[in-house]
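Supplied in structure tokens, the structure appears directly below.
Missing here: one protein chain of the complex. Every other protein chain is in place.
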């Protein structure tokens, strides 16, 4: 992959990275996450084993813009007992069996009544769907449609030992100060229970990047936000309304471990530097990929790109949400996610970071005619050779277009030379006193 | 047709509309119109039977910008008497037989001389051409080429009992005040004699729209101008130079009854709201269609879009003038025009009007993060469903892009949702206090 030159500093060994990422996904998979509760806390603690995290608890009832932090939800146990006494849809077997935010219930109901509270996927009869009812009180179970169809008439005992009480919503941040206060924000949602690709892939890759960046100098300050989807991102924005103003670039990370092609969804602005950098990296990858226009649906770019913030944040994915059959089902599991796909996604995000880090605008200090590169040892001594050398050409491009307006990425795109070539050329020219950063 | 939702208020029954339109065309077809005269007056009277019309007479000799209102022309009778005494090219049989604005003549001429005053279509030997000589005194006849070829040598009596005298040029307007003074101008030329598609189709559709709009509330004020081509439009503009400044949108209507595909010709501006709306409606129609760039040739958009006015007016047609073989001949008759084609054109123009009426810009009053649609009853209660619902998505788009800059039509085009969906979403959001019109 031709973006290795860009990703290598953060991802020196793709295979080792893939193994590490897959281990994290597998380790965090069983935890019973939701938008609040102990499973979410436990997950953030696990992430905190690898990077410095600051955790924040926001009490139930706190207003965050148009929303209110809900009650905290925890489940001790939950199951259905059939007329023959068999326990099915047992929360201990799979945490998807309980409708998210179910109120406690313990009663006996007919099959007819039970059916009103059971969610299945008739088209995928073996898979358990993932369903929530965050903002309307309800109880319910999710199960395989085949199992529902096999149930006989009779009296069923439904048992959900949950608590829905005042508590708090938890999110965590990792902040890595750089040369500048300007920030690169990376955000991953942490609220899905045992769903591997949609959630854990993003958390693991964000954790890797934070771990790798903390050991290296960087121009931008980096902030990683691990928060429940929607309400968590809204809570973070509400508490960081001023801080959001220093976000210069950002990415939402999700669905990064399946075998589909890489996909970048542009920010609302559409032509932010992050949009150009992500598009550039994908086009350089030489692999099939997709670049999608912004839409106000998807992950937390919905909040970051709301018109009152309009942050320059896109979303990096493989197959977008809702576009793979396993999405929001029990089949989004440890078989769907693959170590090499995780590593490939990581390398691309690392390359985007490298482009953003290396990008800049320069001014040609010798703008009238070309400078004589030869006398500075920057040019081939024997004229007339037709084998043009890439670095020389990259220098000519960097000199010609460095009028303060074009960034190195602009120059790379217009010239057709690689970003790392243009970047190296600009570095050599700056050292020779021919370019000055603006 | 997917634009029914837009056109229905003005055109509830396409079949009935088609019948009405065809009746009007058939009724007005025999009248001997020109750019002045009694046939033109009679036509405007007929239109006035259906809608409130104000008629305006401008005396011969009046200066209108670079032009002068010509003398008024009327014909009592006209014919050629052959050597054998037969009357041919008789005005009573078809008013195309007389060269428009022929001076009176009554003399005997040789076949050779006659030929210098006879216009035919050698390529279409059965059809009579439509010819005028408004600004250079002449007399002449138009006839089928086959007939001309059959004439024998001898003395011919040419008889045109016409008057070309000081009088006036007539045009009429129907003004329907709306909530705003801003105007939507619709213009149709009324100067062609027995030519069905090129003229009468536009007059009939304009009459329908005026009749339908007078019974309904509307944001814009509507003005319908029924005037002779070129000199009539120039006269209207000369007398309404200030009034033209309130024209926000406009359409010239012509050639709307043939079976060709619908065609929209853009205004000189090219990206006026009327251009976007017409293009949108045609693209939504699901039918073959054409959108043409402006050119300074065609109908009265030539005048409305002259650089000193540059009004945002396009031209709505089916086959453009000069592009169907029957154009400006006796074959542009009641067989060329079809009721269902008239109705289809009407529905599309009505849809354009509906888009313009419904289009607007809003400001999101809760611009920081999404508002919680659920607590306002605007969102599905059970999260996690993958069947995205169109109205919800339309609301998310309207919220995200309503920053005062994007119109609802812009949002429809960018989102891919239908205009009526975005419009309905904006209405629901305005009602919920989340959007405010700007």
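Order of writing sets the chain letters: A and B. Residues in each chain are counted from 1.
Definition applied: contacts are C-beta pairs under 8 Å (C-beta built on N, C-alpha and C of every residue); 3 or more make two chains touch, one makes a residue touch a chain.
Everything numeric here is computed off the predicted structure, so don't read it as measured data.
For the chain left out of this panel, the touching residue among B:268, B:318 or B:348 is B:268. Within the complete assembly, A:401 is the residue of A:58, A:355 or A:401 that touches the hidden chain. Across B:145, B:218, B:328 or B:361, the single residue that touches the chain missing here is B:328.
Touching residues on subunit A toward the chain that is not drawn are 364, 366-372, 374-375, 381-386, 388, 393, 396-397, 399-403, 414-415. Considering the complete assembly, subunit B touches the hidden chain via residues 64-67, 100, 119, 129-136, 138, 230, 233-234, 237-238, 241, 268, 293, 295-297, 302-303, 305-309, 322, 327-328.
Definition applied: only the chains that are shown with their structure count from here on.
Between subunit A and subunit B the centroid-to-centroid distance comes to 54 Å (mean Cα coordinates, whole Å).
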